[in-house]
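Notes for the one structure printed next.
We show some of the complex, not the whole, and keep each chain where it was.
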Amino acid sequence: MTRTDPAPYRALGLTEEEFEAIEHRLGREPTHTELAMFSVMWSEHCSYKSSRVHLRNLPTDGPEILVGPGEGAGVIEVAPGIAVAWKIESHNHPSFVEPFNGAATGIGGIVRDILSMGARPIALLDPLRFGPLDDARTRYIVEEVVHGISAYGNSIGVPTVGGEAVFEECYAENPLVNVACLGVIEDRLMHGRAEGPGNAGVLFGSSTGRDGIGGASVLASAEFDETSLEKRPSVQVGDPFSEKLLIEASLELVRRGLVVGFQDLGAGGISCPASEMTSKAGTGMKVWLDRIHLREADMEPFEVMISESQERMLAVVEPDDVEAVLDVCAKWGLEARVVSEVTKSGRLEVLKGDELIADVPAEALAEEGPVYERRFERPSWIDELQVATSGDDPPEDLAGAFLSVLRSPNVSSKRWIWEQYDHMLFLGTVQGPGADAAVIRLPKGDVAVALTTDGNGRYCYLDPYEGARLAVAEAARNVACTGARPVAITNCLNFGNPEKSDVMWQFVEAVRGIGDACSALGTPVTGGNVSFYNETKGRAIYPTPIIGMLGILERPSASVGLGFRSEGDVIMTAGATSPDDLGGSEYAKVVNGVVAGKPPGLDLDAERALIGFLQEGAASGLLHSAHDPSLGGLVIAIAESGLASDLGFELEASFDHRILFSESPSRAVVTCAPEREVELEGLAERHGVPLARTGLVGGDRFDFGSFSVAKTEATDVFENALPERLAASMSL
Amino acid sequence: MSARVGVILFPGSNCELDCRRSFDALGAEVEMIWHGDVALPDVDLVVLPGGFAHGDYLRTGALARFSPIMDAVAAHAAGGGLVLGICNGFQILCEAGLLPGALKKNVGLKFLCKWTELRVDNADTPFTNRAHAGRRLRIPINHFEGNWYVDDETLRSMKENGQIVLRYTSNPNGSLDDAAGISNATFNVFGLMPHPERACDLLLGSEDGALILGSTLDHVASDARAAV
Amino acid sequence: MRYAAVVDVMPKEGIADPQGQTIEKALPALGYGGVAEIRVGKRIELQLEAAGPDEARERVLEMCERLLANPVIEVYEVTIR
């Protein structure tokens, strides 16, 4: 093979230098099987080659953190002896190609990550980004993604308790499907390590087919032309029933102490756990290909090694326990076979019959992937963008502007989505979708966690550093609105092509922003996921870091909701509103069609103060409701509090549009009983939070002082906006 | 003596722990039963919980009704024992022929997880005796196939007998006669799509489900008294 | 001998078919007028061992009765090849 040939490594996504590095490491040319394994393990997705140098700077330590980044999921101790696993993943590209199965298998993947820690998955959140709904293909994608999440998540018995849905032009041909999952450690924390030479590797779950082989199929044909890519199905079909059995069988194995360690099979197929588990433990592994249970008879060895067939796990088991492990799998109706053995060699050896078809150092696959310090540069267009008008011109009429923003699918109710999700299983959903953060009472102990995902692509487009800080702050605030204490984050970084210096700059800035905000708020990063190459036809999405925040609420019964509680309660606004915070706002986009200027300014000290105020306000029982203004500003936040409990209100002063629609962070609309107003003022003062009396709950109108609408009209707009826009679409 | 409740665990069930927890809280003695067993332990009430037995593949309940335990469940019912099917459990009971009718896809062709309001139209059953006729209950649903159907003639006789025990006040799924919960002719087998076990705690939104679950326990207790 | 069987399971006449109705309602908006009476059912293909085609049909019919179809709401048809 000469270098000028259409080389397979290129079609596999490896560069000339990477290929040479592999040759150098092995001291010979790699076999086809080895090349396939390297190509997946050294891919951006598995090796984090463009992001690693930057992610290193994130804060990862905290008193509650039991496991930080680097394992299947972060693990957080929420109360003595009670630990949870928390992680987010992306499944963007597969969800564009085949939205139903792409989204479904996205759920499957994150759930197995949680499971691999020995945790029972108990909650999902699904931050989603789509194009505008006036496009039929987009409506189809929305329907199918939501249906896929619903079909898979409901069936495996993991409730989906929150998420986001944002519609913006830049996602039209590049939707984002991120999924976060929470699990509770049931018996003991597991680590994905292949300890103990002589131990058996048991592969259990679904059979292995050609799923997800995609680009690597070039290896199967002599010529590497376009059509070879078509030959193999790369679409993965989810099987929620197998996943459910996998959950139950895995947890039974952990409970009975039958496994030394296990890891799920995701991207990279069996090559991934086989190399990662051994390299972490300093061991090696021999894999007998012929023992792997195949769905299709004529699979090539390399296909078996990198197949991404879903719903599979690899467990390392002591020889004496093998029988018991196989029995547990049989009881749950799962195929299980001993396919490998842990060795001392430090190598991953793959045998087909007696033939050694791959023999590589496990570390070379798992740890020694390339690390790139990609060039990044602040693009000049960002300066032009930031000085442009932010779109804060006044509206023709305020009531009309309010209704337009309320009708925007970014703001309007997402009930159409979340009613399709089981969000109540496990009797823990104290607050579910529709709340600022989901509040989930854990099955063990009387303690709850608050969970939210937040990210604002527009802010990050205007300023990735500020946008990322704003996302962390909003996530923390959403958690605090329920009364919980923000404790840790997981994050999913969705960006364009990192080989472009402006995209890389956005990435570097966003990571720096997340790090700074997390340090200031005391919420370390427990892990996450990077999704690059979110581009279609050379156009990148807005930089979209999604923050998954977890908070702890010691008394679930003290949780505070966003809905007003009783007529006569006093509405107060905590935090300061700046009339200059309309850059990148929903108002600027919806009313004036502008996305420009600078995003709202953020003071993290003010944010911390507000969080402290909200927590204490909830714990003391002073707060009857709390809700933070985000998209759409104060008007929308107050309206949402009324909509959530079907109560009207009357504001006591008139404000202009720049105050009403400003998206200043670090604010909350709160209510308390009229006789406790002074007490609440005292609390705010102690925390150094400005608090202004804003109005009263009651009546059948949403009366904003300068304008008013009937409660029924607002309800109609809020509830029907999304279903009406989707109504034109339809699928089987 | 407290009532003994057996909750059957099918592969793919997912509400079994919630059922256990809610019955536990009401003072019942709860036991899990594996679908592959052929005999029932000594229980007063058999519960078929919600979930997706066998993935709901082919049809909801189509494979589960062949589980080895189902013969024993049928025998238990034939002997007058109480059987409660919730959601997927209701679907399995219909497939097994222990309850009349079948459950089709919701008219909106969407999975629906939401709170519903139910009306008790027959309070004189082992599953509703803690309520009074006309009582409204707030209990959530969580299903794709809850659109109950039965032929006209059967429906007529069921209505006459009072076998349409619970009705939705606002039909969410197209179910015939707004039926949310139905009973067999002898009132010892009861199936409903809403999840009473999810409505036994005010912190989660309602305690009305305890009326349904609690009724079975009262019935068992009064049976026991009668037997003494 | 090995036979291939096709089982067509359709909703019973007279029983509302939510899937069919929903498609029917959606079609005009997509530019397909004049379409009516849409019914959505299942098609199951399988292979089985049997002594002859009659036995094969016999066995598949029995599987339909007990498992592949629900006689309360569905009808079925078996083709053996």
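Points worth noting:
Labels for the chains are A, B and C, by order of writing; each one numbers its residues from 1.
Throughout what follows, a contact is a pair of C-beta atoms (placed from the backbone, for glycine too) under 8 Å apart; a residue touches a chain by one contact, two chains touch by 3 or more.
Computed from a predicted structure; not experimentally measured.
Shown is a single representative of every chain type; counted across the entire structure file, the complex carries the copy numbers A x1, B x1, C x2.
Keep this in mind: only the chains that are shown with their structure count from here on.
One simple way to say how far apart two chains are is to compare their mean CA positions; for chain A and chain C this gives 40 Å.
With centres taken as mean Cα positions, chain B sits 36 Å from chain A.
For chain C, the set of residues that touch two or more other chains comprises 19, 22. With touch defined as above, chain A holds no residue shared between interfaces to two or more other chains.
By the touch criterion stated above, chain C contacts chain B in their complex at residues 15-16, 18-19, 21-22, 67-68, 70, 72-73.
Every residue of chain A that touches chain B in the complex is listed here, in rising order: 150-151, 154-157, 239-242, 244-245, 248, 331-333, 418-427, 429-430, 441, 443, 556-557.
Of all residues in chain B, those touching chain A in their complex are 11-12, 14-15, 17-18, 21-22, 36, 51-52, 54-57, 110-114, 140, 142, 195, 197-198, 201, 203-204.
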